[in-house]
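Here the complex is missing one protein chain, while the rest keep their positions.
Every chain is named by a letter (A and B) in the order it is written, and numbering of its residues begins at 1.
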Amino acid sequence: MNIFLKSKILKQLVATLMISFLVCVVTGPSGSPTAPASGFTGSFNNKSSFFGIFSAPRWTLFVFLGLLVYVSFRIKLKYSENVSSFTDKVLFIPRKISSNQSTRRVTIGALVVFSLILPKIVTDHFWQTVLVSQIAVYVLLALGLNVVTGFAGLLDLGFVAFYAVGAYATAWATGSLPLPALFGIHIDPFFAIPVAIGFAMIAGIILGIPTLRLRGDYLAIVTLGFGEIITLFANNLYGITGGALGSNQIPHFAINIGPVKYAWGLAPVPYYYLTLVFVVLFIIIFSSLEHSRVGRSWTAIREDEVAAESVGINPLKYKVMAFAIGAASAGFAGVITAAQSNFINPASFTLYVSINVLVLVIFGGMGSIAGVVFGAVFIQAVSMYLIHTPPSGYQSQDLYIYIGALLVVMMIFRPGGLIPAKRRGRSTVHAKVQVTEGS
Amino acid sequence: MENIFDVDDVTLRFAGIVSLSGVSMHQKRGEILAVIGPNGAGKTSLFNSLTGVYQPQEGQISFNRKGQDALSIIGKKPHKISTAGVARTFQASRMFNALTTFENVKIGAESHRGIGAVGAMFKGPATRRDEKISDETTWKLLNFVGLAEKANLISSSLSYGDRRRLEIARGLATNPEVLLLDEPAAGTNPSEKIELAELIRKVRDDMGVSILLIEHDMKLVMSLAERIYVLNFGSVIAEGTPAEIRANQAVIDAYLGTTSTDREK
Partner (left out) sequence: MFKLEFWALLVGGIGSGFIYAMIAIGYTMVYGVLRLINFAHSEIFMAGGFASFFLLKATIGSTTPTGIMSVLYIILGILGGGIVGALLAMTLERVAYRPLRNRNAPKLAYLISAIGASYFLFNMAGKEFGRYNLSMVSPYVNHTVFTIYGAPVQMYYIIIFIAALIMLVTLDQLVAKTKLGRSIRSVAQDSETASLMGVDIDKTIALTFILGGFMGGAAGFLFGLNVGVVYTMGFTPAIKAFTAAVLGGIGNLRGAVIGGLILGVVESFSVAFVNGAYIDVVAFGILVLVLLFRPTGILGERIGRAA
């Protein structure tokens, strides 16, 4: 009995230490091909300061932290049955807020007011730009992917394609691509918004119709391939898309109808407010969809496609609809990106972006609008912070090490995300409900 | 048309297995018809063929809707067949577990209405009217099957018997002409069986919906069904009234070896 206890305790201790060593290496300095071990040796041996008091090799710091975590874990176990009860209570707060109508309205109101005055609080130019180009844009992307993956349960690994289509459509409509605009008419990016969204939705339908008959994991791979193909074409069709150089003449937004004249310039704040309006609009529309017959049909298809068919729901139609609607949000994000930075090229539309958006949705809460908005804001803000003030040894691509690890961790420990959707049941990532079939 | 279903010489094959072999049957409009047979006889395959889940390689299935042209079932997609007026339940109740009892039925009601995506997004007056109609239909049906008090429970929390009733309500919500019930009494106790039989009769009598059911519970079948088909090894081996079937030697032979607890003496 004693020996068994020891071995389990020992195993957990070893596991904790291995994890802390892994974190040590991940957060440590980088290696190089000529000195491949230098990343590892540096991670362990570099001096780091313990709370500014004295300095010691990094590995001691991480062993110490690991032991600390382990010991507090064991102490916690002794005193409470469920170790994660505290975190559960914290994470349950959003659910409690949303279930009571008045607290929900107050919270939403507060958030709206907060987002309106945000540019007054955040005055640093870097952060104001980032607020639009990285945070607001990714909120839009996350909202779109949430419709596809969260509502309809379709894993789309090529979601960036719709983002790219929106951006390139904007460039085309404003005459900024080698391919001439329709009838040679250059329209302003503001009026290109419906054009771009339209193109993105069409792309969603075109991609969806052949592929949405496929099973979940095959669909994922095919959408991934499709995203890569789009990038490939964008990179190589020099005469149409400008090739690897892309387009750098996209004008800023400007409205010029009758008495209404407003031109966006280089300043990020006007873009922020425009985007905010659309974000709120999309949130309202998507939330309305979620609680409508369409949303119910998506849930039904996700839960049990055969049963859904038996009550007259056409799965292909609703899946394509999800693709098109999700693509619309991504397409609009493309417009913002194109018009704000005046410049797009294929390098901004890679698989990395699709995976990035996926992690926002998974982390925040698949199927939950509040969740994905939160996830997008949080993760993008953190990753921008890491770029703005990188800790020693941090390279910008290291972000994806953390994103990858986060995906694995979320899948294992909290697949519903931080703010899970209210309707879960047998969703894309939760445990299967055992359905026993007779003969 | 007198017959609501005309099944003509249907053969269904899977890799190496013949599930249905030259099956011919018909169901009269308004009839409570039962299909019985030992396990593996092909009963669920027949249901799946009638509802478009399986595509038989040979034969014809004709669904004769009231006041419309006959619909050839084979080759049609399941959701189209459902829209045409064929509803079904499943052997192991297939609920939309994440939805409430109410929502489960409502999905059935609204699937035959015209609310599109645009309507869903912008909740105009037409959409709201349609939603109201679906809601009313749903409440009516929940009352009809006796699940009104449990309307807001998550459907995964319902008992076996309640799930059966929910599936029936959901099927009825699609405004069908015929309701296919796949072993509705499986897993129910004797008093639940009586309630179930009453409910099934009510569905046919009050709503004019024809009933086609698969069952193993012989007592239930004999008391409920007006006509019975017996399947064994994918073929029809007998057809007739309950009295005729009870006396049929081929049927008795087919069932020899199965437990006799359900057999009516």
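Rule of thumb we're sticking to: contacts are C-beta pairs under 8 Å (C-beta built on N, C-alpha and C of every residue); 3 or more make two chains touch, one makes a residue touch a chain.
Everything quoted here is computed from the prediction, not taken from an experiment.
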Touch with the omitted chain, as defined above, among A:L10, A:V90 or A:L232: A:L232
Touch criterion as defined above, residue of A:P36, A:P259 or A:P391 at the omitted chain: A:P36
Footprint left on chain A by the chain that the document does not show: 25-26, 30-33, 36, 39-40, 155, 157, 210-211, 213-214, 216-218, 220-222, 224-226, 228-229, 232, 235-236, 355, 358-359, 362, 395, 397-398, 400-401, 403-412, 415, 426, 428-432
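Assume only the chains that are shown with their structure count from here on.
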Parts of chain B lying in touch with chain A, wherever the complex brings them together: 39-40, 44, 51-53, 77-80, 82-83, 87-88, 90-92, 94-99, 103, 106-108, 110-113, 115, 117, 119-123, 127, 131, 134, 154, 156, 170-171, 173-174, 183, 186
Chain A residues touching chain B - in the complex, by the definition given at the top: 285, 288-289, 292-297, 299-300, 302-304, 306-315, 321, 325, 423-427, 433, 435-439
